[in-house]
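Okay, so here's the structure we're looking at.
Every protein chain but one is kept in place in this view of the complex.
So, chain A:
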Amino acid sequence: MNTVFKIYRFDPESGRNPRYQYFEIDVTKGQTVLDALIEIKAHKDGSLVFRRSCRSGICGSCAMQINGLNKLACETQVEDLKSKTVTIDPLPGFKPIKDLAVDMEPFYDKLRAVLPYLINPDSPPTDKERIQSPEEFKMIELATSCILCGGCTSSCPSFWADKAYLGPAALVKAYRYVFDTRDRGYSDRSGVVNNKHGLWRCHTIMNCNDACPKHIFPTEGISLLKRKVVEEKY
């Protein structure tokens, strides 16, 4: 099936404004949006830039906006989009570097801000694991599957309006450690998340839940964190 790909192009070295470029390719059954981009790069325009690696939804490189929604290009079947023209833009809310590649550094800075590692001053047991029940593991399991693709944060209108907002991805990471029964870092982290650029900037618009390719439902984690902050205080 012939499909037109309308792709955002931006080349900072050319001095030109961003524009859309159109490529028509014959898409076969089973081909993903990433396959199509690779085909375009291979045979139509080698200068097209996009990030990709695992092509199986686990490395988080290829999040982009496809027909207006944030998705991983690698796990989006072109056929499923049911459109003759597929529009591809870089993740919104992030600064484009070149074509579909955006500057992820501010996103990673927010991840670093929430102290994304286990904090526990007690020595662990020697020659065995800390005990955690299956139910306790369940509390954090889904959150640990986050691949840092940025799809959720980039879809969030609160983030578009407030670039200092931590955003759903960093808050999911905070949730993942605060609700890990082995962690003792709540007091270190609460200051980071309990402010107007943190938890309280989330207005439950819930775009993030639709954008997450791992079905994490960031809004739920953020709500549980909000409740925890209130409970701890009162």
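By definition in this document, contacts are C-beta pairs under 8 Å (C-beta built on N, C-alpha and C of every residue); 3 or more make two chains touch, one makes a residue touch a chain; residues count from 1.
Rule of thumb we're sticking to: contacts and distances are computed from a predicted model.
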Original post:
According to its UniProt entry, is the unseen chain "Succinate dehydrogenase flavoprotein subunit", "Acyl carrier protein", "TRAP transporter small permease protein" or "NADH-quinone oxidoreductase subunit N"?
Top reply: "Succinate dehydrogenase flavoprotein subunit"
**OP:** Return the single residue from A:Val4, A:Cys59 or A:Leu224 that touches the missing chain.
**Re:** A:Cys59
Original post:
Looking at A:Ile7, A:Leu91 or A:Ile147, which residue reaches the missing chain?
Top reply: A:Ile147
Original post:
Who touches the missing chain here, A:Val4, A:Leu69, A:Ile97 or A:Leu224?
Top reply: A:Ile97
Subject >> chain A, residues in touch with the chain not shown (by the definition above) >> reply: 11-13, 30, 41-43, 45-47, 49-61, 75, 77, 97-99, 101, 104, 108, 111-112, 115-118, 124, 127-134, 136-137, 140-141, 144-148, 177, 180, 182-183
